[in-house]
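Here the structure is laid out as structure tokens; the discussion comes afterwards.
Excluded from the complex is one protein chain; the other protein chains are retained at their positions.
This part shows subunit A:
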Amino acid sequence: MYSTKTPTLRIDEADLKCKNGCGFYGNAEWEGYCSKCYREYLQKQRSQTECNVYGQVYDLASSNKNNVQISAHQKYEEKKVQQEKKYKLLNISFRKPVTKVQGYQELLYELTKDNSDLEKVKADNRDLIAMIAKTPVERDVRKCMHSFIIEILQNKDVKRIEELSEITQNFYQVFAKRLENSAKYADITPEVKEKLLDYVERYAMTLLYRILFCPPFTNDEEKDLAIQKRIRQLNWVSGKNLECRIHETSSEVRELVYTSITDLLNMDSAKAPQEKLSCVIYCCRNIFLMLQQSVGGPASADEFLPALIFIVLKANPARLKSNINFITRFCNASRLMTGEGGYYFTNLCCAVSFIENLTAESLNMDEKDFNAYMSGERVPANTWESALMICESLHLMCEDITLLDEMKAKTTEIMTEALNLKEKMLQFQEEMKSEVNTVLDRTPLLITHSQRLPTNLDCEDIESYQLPPPIIPQVCPTTINNSTPQNDMRTSLIEDCITPSPTFDFPSFIGDDSFDVSKAEDETSLISLDTQSDFDTQQDKSTNELLVSTHLNLPCSTESEQEDYHGFTVQGSNIPTIPCSTGDLSLNTTEMDCENYTSYFHNT
């Protein structure tokens, strides 16, 4: 609606009317249509391709069914066309609503967070913000701006850049009218309203800069490179070629030339469209000053445009087309249509257009000479011209230096981060160590308790251990009758029973051979009777072989072992307490438990 009512300042090579003949402007990017007709055209095309694809599929299916003979070649062609169309369809619908709609909140957060440019905008408008702080005005401004930003974020992948531009321009208009008509803004002076309008534009555009400047779904970048290359080719063009009167010998004039070049180069680093525009304004004002020095009077458009072309050629600003497009699309159109900024910006667009379409004729020179210069065969003799030629390279170098500086800063940052990480890792290690140590101190591993465990392995019954030797009296009567040596033997037997096996200290658990021995013994003791029978038959063999044979016979004993193990898992709830509270366990140990322990060791 907006674009049809107020003509915007869209500049392009082909500024022709819409192909549809609707009376509005067409655009090369819209295939010669105006925005409205192009959308209709796109829609029509889309539905057509869709129809075609479906038709084709249907055709193929029916032809297959009827087994109509189609030559292989024909089939191939058909398939190719179909594939192409499918591809086209895919291509067209690529940026349709498939994109995530949820992500914009995070995106907004990401864009707002740590945005120094945004902070700068806020700082620059501190007075204004303070003035409206905590009033309904502030709330309303915030609300309007937020809904606009969200709308852009939601549509950024779905809509074309021209449509985003339209949304933006529409927002500016609506907001301006709101300032004018809404009761909320009744107490505010026109000057403050102006400032508010400017602030809203500045803030929103700075925030959305990453999304709207040279977006990947346009060919802005291509055009940037093309114009940059073109200007580089034209670096031999002098002021004389352009018929602009620049007093080269005056140092003041030269100084002003350099200043205006710098001003123009600054445009790329500015964010908000009006900031970019003011770079253009500064540049042009300096050109006028320069011309005044050169001409000896106020310059008019006849002198100004050639001079501006000269400056653009010598500056070769970075991303020139992207910047121009960004201003055209997102700068408040009322600013671009009128006012000094609009005038200078239009001249800049003209200069760029002139450079793009420049021929030998427009420089009043011979075709042959022109080509010689363009191909680089000839270079200008004038030293200042050469100096200006170097100017661009110098600026490029400056850019590179800043890039390198940034990279250096990043590397040092990474280095410090790495060192930090290293320190943290060491610290972590230390902390871990001390923590483990404190835990160890708090809960010492009492190994002495587990001493009973191996002891248990040895004795079948723990109570038999505590029993007074009741068997001895049975032996006694015989010994009384017999000699004393037997008595001695009896005492030694008692000693054997009472003395706990010294071999079974904890260390033996870990790596001592004695454990292995016990293990071997356990194995044999565990193995069912049939192994025992084996034992009997192979009595004369060495112990080593014995062990081997028992191992060989293990398969037949695994069944029983597994059963044991089964029991172990069933009673598993008791088991985990073993390592910590072996002392308690020893009190209510049963034979069953003992067996389970042994099987436990087997399985581990």
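Miscellaneous remarks
Following the convention adopted for this analysis, a contact is a pair of C-beta atoms (placed from the backbone, for glycine too) under 8 Å apart; a residue touches a chain by one contact, two chains touch by 3 or more; residues count from 1.
The rule is simple: contacts and distances are computed from a predicted model.
Per its UniProt record, the hidden chain corresponds to "Ras-related protein Rab-24" from the list "Tetratricopeptide-like helical domain-containing protein", "tRNA (adenine(58)-N(1))-methyltransferase", "FAD-binding PCMH-type domain-containing protein" or "Ras-related protein Rab-24".
Of the options A:Y185, A:Y209, A:W236 or A:F288, the residue whose C-beta touches the omitted chain is A:F288. The hidden chain makes contact, of the residues A:P215, A:G239, A:P273 or A:P306, with A:P306. Taking the complete complex into account, A:N357 is the one of A:S116, A:S251 or A:N357 that touches the chain left out. Touching the missing chain, out of A:K143, A:R378 or A:K408, is residue A:K143.
If you put the missing chain back, the residues of subunit A touching it would be 1-2, 5-9, 11, 15, 17, 23, 140, 143-144, 147-148, 170-171, 173-174, 176-178, 180-181, 190, 243, 284-285, 288-289, 291-292, 296-302, 304-306, 334, 337-340, 342-344, 346-347, 349-350, 353-354, 357, 361-362.
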